[in-house]
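As you look at this complex, bear in mind that one protein chain is not there, while each of the others sits in place.
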Amino acid sequence: MVRVLSSLYALLIYGFIFLPVTVLMLFSFQGTLFPIPPFNGPSLRWYSAVLTDARLTSGLVNSILVALSTSAMATLLGFLSAWGFARFHLPASAVLRGFITLPLTVSYLIIGMGLLIFFNWAHVPKSLMAAGIGHVVINLPLCFAIIYSQMGEHQANIERAARDLGAKDWQVLTLVTAPMLWPALFAAFFLSMTFSWDEFVIAFLLTRFDTTLPVEIWNLLRAGLNPKTNAVGSLVFGVSIVLAVVFELVAFRKRPQ
Amino acid sequence: MSAASHTRTGWASVTPALLWTLVFFAVPFLAMAIASVYPKGGGGFSLSNYIQFFTNPAYWRALTNSLEVTLLVTVISILLAYPFAWILAFIVPERWQRLALMLAVLPFWTSYVVRSYSWLLVLAEKGVINGALTGSGLLSDPVQLANTRTATVIGFVHFFVMLLTLTIYANLKQLSPNYRKAAADLGASPLQTFIHVILPLTLPGIMVGAFLTFVLAIGDYITPQILDGNNELLMPQLIMMQIGRRGDFASASALSIILMAVVTIAYLASARWLKIERA
Partner (left out) sequence: MTALVSIQTVSHAFGPTRVLSGVSLDIDPGSYTVLLGPSGSGKTTLLSILGGFLQPTEGRVLIKGEDCTVMAPAKRPTATVFQDYALFPHMTIGSNVGFGLRMKGIAKAERDARARDMLSLVGLADAFGKKPHQLSGGQRQRVALARALVVAPAVLLLDEPLGALDLKLRRQMQDELKAIQKRVGTAFVHVTHDQEEAMALADHVVVMNHGRIEDEGPPEQVYGRPATRFSATFMGESTVLPARGLAGGKVETALGTFAADHDSVGSDLHVAIRPEHIHIGGPVTAKVTDVIYQGSFKRVTAVPVADPSLLLLARLQANTAVAPGDEIALGFDAAHLIVLKD
């Protein structure tokens, strides 16, 4: 009895979860002008419309660039600071660590607003770089938290052994610590990529002409219900799935240690 | 290696991150605070933006709307997600669990903007639900679903049920299976086991999830704007309006700070369940 009710409930929830995405993908193949019933298709016209839309494709490229560069920066800063706090006794360590993780508690909207005002005052123009700076701000605390939580005594001993054998600090970092922590670094980088790639508010506030994909999609939305939006959404979905599969294979292939 | 150079290395290591946070997070926040007390119309230092918030009914209503919507979303999402997480953790066979979880999370791999938009497709006047209802003859006129608070709630719950399922699932899995066995062994029915043992043990995790939901939902601009933009004003929309239409950074800053204050109050209220630890 419990099993029947559970299956029913689970199915309902899965149905709820999948409903909008299914509708999205279905009507991306819409033959006529509006992504609403009735369904006339299938047709690939909207996909070709997306791929030939210069703004969408440049938005895509920009998103990738911003995601890669900001994730690399956030992971690097997070790694260095996590290592610094974990290995050295620095005064007010707890307070400083709290400071680095503070942005986690602040809404992206407010972080974006602060940067908008600050850049405005400092005469820094809106640009992809400005948005990128914002992305590092939101991802740095995450990278720090993930990597710091993995720095235990056991790794400290391995580093001591390396120093004992003559390695200098920067060598320990690059040849011993970083490779040891590779799963945490990878997780931090990947998570940052995910958040940056899909981030809207900060990009919206801090870019002008060259902008990221979510903002371009938003601009599309202004024009109302449009199957082009469905198509680009489905494409993004497809790419995300591929990335998720890659992550799965990499993260779980490397498991046996 | 001397103690001094040792510490110097430590400082060198942590300074870049600290500096970045200082310059691009703390200082902008300060800039925002300063901007909020120098109103747009000129006239120097003034708390008029804050006072205006409390005296202007439209502004105040934006906050109450936000709180109502967010609390509603939090409660509904937890009520829907908990049984789902339970089913995934205890009833689905072990080897299918990761797949079941991935499946539940999969639709959220679309862009967040697109995900909200796709609810519009479902709820719009000519959208899928209305199409099915009128097409099959159940209704003669379409029902107003989009551009209502209900749409916003549905859009939010859709996202947060997924998020909370993940966090509650992790929480449930990490309980020793012996707790349930021990309770059963001592005569507890499944319901009694849940009420006396499992629920209290998962409560901290639920509170963390609830707090996360609260913070993310109350600061979200996208979902309410897409699904209910022309109807009801929530805090994020009010804030964006100040920048966009009126170019009033001062007012926007004040409203942002007020929003932050609300979140901080929520944090203090749930503080004992939240802590970040090192392995």
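So that you can tell them apart, the chains are marked A and B in the order they are listed, and the count of residues begins at 1 in each.
To be clear about the criterion, a contact is a pair of C-beta atoms (placed from the backbone, for glycine too) under 8 Å apart; a residue touches a chain by one contact, two chains touch by 3 or more.
What you see is a predicted model; the values in this text were computed from it and never measured.
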Review point. In the intact complex, which of the presented chains make contact with the chain not displayed?
Key: B
Revision key, fill the gap. Of B:R98, B:K181 or B:R246, the residue that touches the missing chain is B:K181
Check your understanding: Among B:L133, B:V197 or B:L212, which residue is in touch with the absent chain?
Key -> B:V197
Review point. Residues on chain B that touch the omitted chain in the whole complex?
Key: 176, 178-179, 181-189, 192, 196-197, 200-201
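The rule is short, and it goes like this: only the chains that are shown with their structure count from here on.
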Study note, to complete from the structure: Between chain A and chain B, the Cα-mean centres are separated in Å by 17
Study note, to complete from the structure: Seen from chain A, its contact residues with chain B in the complex are 2-3, 6, 9-10, 13-14, 16-21, 23-24, 27, 34-38, 77-78, 80-81, 83-90, 96, 99-103, 105-111, 113-118, 120-121, 133-134, 136-137, 140, 144-145, 148-152, 163, 169, 198, 200-201, 205, 213-214, 217-218, 221, 225, 229-230, 232-234, 236-237, 240-241, 244
Point to revise | Residues on chain B engaged by chain A in the complex (per definition of touch) | key: 1, 6-7, 9-14, 16-18, 20-21, 24-29, 31-32, 35, 80, 83-84, 87-88, 91-92, 102-104, 106-107, 109-115, 117-122, 124, 126-128, 131-132, 135, 158, 161-162, 215-216, 218-222, 226, 236, 239-240, 243, 249, 252-253, 256, 259-260, 263, 267, 276-279
